[in-house]
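With one protein chain removed, the remaining protein chains of the complex are shown where they sit.
Note that the chains are named A and B in the order they appear, and that numbering of residues resets to 1 at the start of each chain.
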């Protein structure tokens, strides 16, 4: 099989042509300049900026976190203060309530006592009154009865009053 | 059977248009005879340069802090070159000033290698011996410069040619080898590795497609067509392989350049 139309020696591959050298160098220098001057600095700048952004972002986030922690601490302080206050108020209210209850109770008790005492006194006076009026009435009634029963036997006053007294004493004894 | 032998006869008569060394020595097509003559490889090289620089400069111009998809891809590549090639070998302090150089070499070699499988170009822009040699000489200059700057010319030569901790009779063998390595082997190995890879890759892929063309289109007969289809599969596989080789050779070139420059620096970090 034919390898090539025109036989070329392989050694020719390794013998550089002048135009090849020229164009290789031109291409290499152009690429190197482009990389050194334009491409790498630009990408480096972008990398640096990104790093700075990220670091800045981290710093900002840290600050925000610190602020949030501050706020939280403040809020918690306020909360505990409020809690203490509330419990104080509750205690106060409770003690006041018990005070009020005790007050009302004592007032009611004294009132009740007063009422009881009044009632007692009224009962006693009525009893007295009833006693007095009863005494009088019983006296007359008894006298009248005795007069009717005894009639003639008891004409003099002395005997009459002695008998009445005797009767009352008996009544008292009976009552007891 | 008859058709196969017919095809064999046909093959014997005309034969596929196989690639050869002359592919890498194409005729001049512009400015013939002047130092600025342009042939196919140089044309590919110029077109690749223009496209690469245009794309990268537009990307750089439009680069934003929050990257788009394309910018993120380019940045990933640049980051990879910086972190996984330069900083891993040299460390960030020493490597910082070589970042643009190694990036230039990597990107250029990579794009130029890829031209070998881009339809319409079909030959790597690094497939003439001067282009890899130019990169290699750049690396050569850089590692000599770094060595002389760090130790002085005498110190650098002493460090490299008469390394400490070796019994003196060894120097008789070691010193010429080291000198050869420093002056010739390093640049030539860089050049030959890249160049030979590109030549071999082109020959491989072009051979596959030449046989595909010949057996599948120009020959008749079912069995021969099946053979042509197999050659086509081989061509596709080797095209993908060439893509991998393009990236691998760019990586190897860049990392060896970094290693050579790093060796010019004193050992202690």
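Brief remarks follow.
Everything that follows uses one rule, which is that a residue touches a chain if its C-beta (ideal position, glycine included) is under 8 Å from a C-beta of that chain, and two chains touch if they have at least 3 such contacts.
In this text, contacts and distances are computed from a predicted model.
You can't see one chain of this complex, but its UniProt record names it "ATP synthase subunit c", from the set "ATP synthase subunit c", "Peptide/nickel transport system ATP-binding protein", "TRAP transporter small permease protein" or "Adenylylsulfate reductase subunit B".
Checked against the hidden chain, the listed residues B:177, B:200, B:223 or B:237 yield one contact partner: B:200. If you put the missing chain back, the residues of subunit B touching it would be 12, 20-21, 84, 88-89, 189, 192-193, 196-197, 199-200, 248, 251-252, 255-256, 259. Seen from subunit A, the chain kept out of the figure touches residues 1, 3, 9-11, 13-14.
What we mean here is this: only the chains that are shown with their structure count from here on.
Averaged C-alpha coordinates give centres for subunit A and subunit B that are 82 Å from one another. Interface residues of subunit A, counted against subunit B in their complex, comprise 1-6, 8-10, 12-14, 16-25, 27-28, 30-32, 34-36, 38-40, 42-43, 46-47, 49-50, 53.
Subunit B contributes residues 11, 15-16, 18, 20-22, 24-25, 28, 31, 34-39, 41-42, 45-46, 49, 52-53, 56-57, 60-61, 63-65, 74-75, 78, 99-101, 103-104, 107-108, 128-131, 133-135, 138, 199 to its touches with subunit A in the complex.
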